[in-house]
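Each remark here refers to the structure printed beneath this line.
Of the protein chains in this complex, all but one are displayed in their positions.
Letters A and B mark the chains as written, and numbering starts fresh at 1 in each.
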Amino acid sequence: MPIYDQRYRRYEARNPLRELRFWPITREALKLVIARRAFLLLLLVAWVPFIARTIQVYVVTRFPEAGRVLPVDGRLFGEFLSGQLGFALLVSVFGGAGLIANDLRTGAILVYLSRPLTRADYILGKLSALLSLNLFVTLAPALMLWIVAVSLAPEQFATLKLLWLPPAIVLHALVIGLAMGLMALAVSSLSKSARVAGLAFAGLFIGLEIARGVLRGMFRTPETGLVSLQGNLHALGNALFGIQHRFFNQPWPLAALALLVMAALSLWVLRARVRAVEVVQ
Amino acid sequence: MSGAIEFARASCWYGPVIALNDVSATIGPGVTGLLGPNGAGKSTFLKLAAGQLKPSQGEVTVLGAPAWGAPEVFHRVGLCPEPDAFWDGLSGWQFVTFLLRLSGFDDAEVKRRAEAALAEVDLLAAKDRRIGGYSKGMRQRVKLAQAIAHDPQVLLLDEPLTGMDPVNRHRVVELVKRLGREGRTIVMSSHVLYEVEAMTRNVLLVHQGRILAEGDVREIRDLLDEHPHAASVRARDPRRVARAVLDLPEVVSVEFGEGGESVVVRTTRPDAFYTALTEVAEEAGVHEVFSPDEDLESVFKYLLARRGGAR
Partner (left out) sequence: MSAEAKPLPPPVPFLRAAKAVFDLSLEEMVWSRKSLVMAGLLLLPVGLALLFRVVANLKHAPAGIDLYGLVVAMYYLRNALPLASLFFATALIADEVEGRTITYLLSRPVSRASILCGKFAAYVVTGLTLTLPGIVASFFLLVPIRGFAGLAAFVPDLLRDLGVAALALCAYGALFALLGVLLKRPTIPGLVFLIGWESLANLPGWLPRYTVTAWVRSLVRHRPVDEGLAELFQTTLPTGEAIAVLVAITILGLAGAYGIFSRKQFVLDQ
């Protein structure tokens, strides 16, 4: 009869085979969200402004005098991305609110965290899903618009002077996606109901913006815009694309700092809330 | 005699999925077991009886009134739903008293009835704790307490024993049996034959949205005679196990497994077999028992085959 070694043996699991451990989480999250027909419709509607802007570029390249009313230059892309913020909000509410809340409600978070995945992998997986959705309504149409503009008016857009446009588009879209994504996920982790989380995120986003409005009325200084996520994203976009705006005119380094603080707060909330167990008192 | 619950050619669809298909049944006083595998339509049956769903076709009446759209019927109906759902911020006491107030009782009556119901399910000591902090078994019991607190004539219990420990399971079984003896109409759903058998001999077998059979549980047993329960026992001395169970009249065959380390016993009375096995377990060194077939599932297969053959 064989006698086995009874000493304590350290657990020696192999490193997970996949380098991108968060990827299955991202893939599943995307699959679940995209399976909803209403969400696909929202994604499609988010491209309507792209069509409108394409028509604008076409009209101005064919009839240059129309450019006096609807100017077509680098600022067009900043304005376009700022306009897409509304869709980014809806996508974050619809697609992001349930990402963690549903896992908390069903206990799926326990299943995830009992796999060779860290909390960071889990958060990264969910964030990547939401970021992808946000980029689909910001980066993708904006880059497409740039390609259209270059194709229709190469003499105007395919110049060294406007070489900064694609990196600026990528940077602004990434900032929008990351800021919205992190905040939406943080709010999602605070509730077990996707509906409540969605409303809370929308409330926070809009609430901060109306607080900005009230503060501006009271103090009449541009720095009051720093309290608003939307205001800071606009201010950063304005600085990147050289837009002079009447309301969103807080200094861009401060806006960037405010966004960093908001992201750090969101990460702090996620770190506190994403756990495998919850203590009921 | 008309029953307290009557289904007259009732069907229920969830979109394109048919959950209950042309069911006619009359359920009278006493305990009736609603038996069927998961997804058979038991919960839909109970939801229709409890007026939570409207039959897509046919009629469902409870105490002579339509179950759907007649809230007055709930003066005399108690429902213990299957989902483990509560207003988690409430204590057991708040939960039961709130639902009693909704039944229209005054404060003194609410207090008296809540105390009695919580005592019935042995939760009086824990009544002031938040339900969110209750164990699964306690949550099941508080659900039962709210269902019986208003002294209903008809009691609908959807898988009420899930998650209960043996002591409380026994307690609840005895309570349901007593309520049944008092002349109430009780329908209890389960997918476990022994659970139902412990409470009643009167069963309705539900399968794929239809009533497959109804009657005395002994008739089910007869079917089991034709399709005995098989149990595989791995033991240090399987022959000792075989000797102990061979004397039982209900054992129809004993067969030794490969290598002689296990024995497969087929019996028409699993409860008697398991009692005998317990007695020799230590002596024979029993270390594993499992059933290679689900006996209830086998009965369903058998009935389905018979129904198919009859057509």
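Note that contacts are C-beta pairs under 8 Å (C-beta built on N, C-alpha and C of every residue); 3 or more make two chains touch, one makes a residue touch a chain.
Predicted model only: the values in this text are computed from it and were never measured.
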Residue touching the undisplayed chain, where the options are B:Gly104, B:Gly215 or B:Gly257: B:Gly104
Touch criterion as defined above, residue of A:Gly86, A:Pro154 or A:Pro167 at the omitted chain: A:Gly86
Options B:Pro16, B:Pro83 or B:Pro166, residue touching the unrepresented chain: B:Pro83
Omitted-chain contact residue, chosen from B:Gly183, B:Gly215 or B:Gly257: B:Gly183
On chain A, residues whose C-beta touches the chain left out of the figure: 38, 42, 86, 89-90, 93-94, 97, 190-191, 193, 195-196, 198-200, 202-204, 206-207, 210-211, 213-215, 217-219, 247
Absent chain, residues of chain B that touch it: 1-4, 14, 28-29, 43, 50-54, 63-65, 70-79, 81-83, 85-87, 89-90, 98-99, 101-104, 146, 153, 183, 185
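The rule is short, and it goes like this: only the chains that are shown with their structure count from here on.
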Separation of mean Cα positions, chain B and chain A [Å, integer]: 50
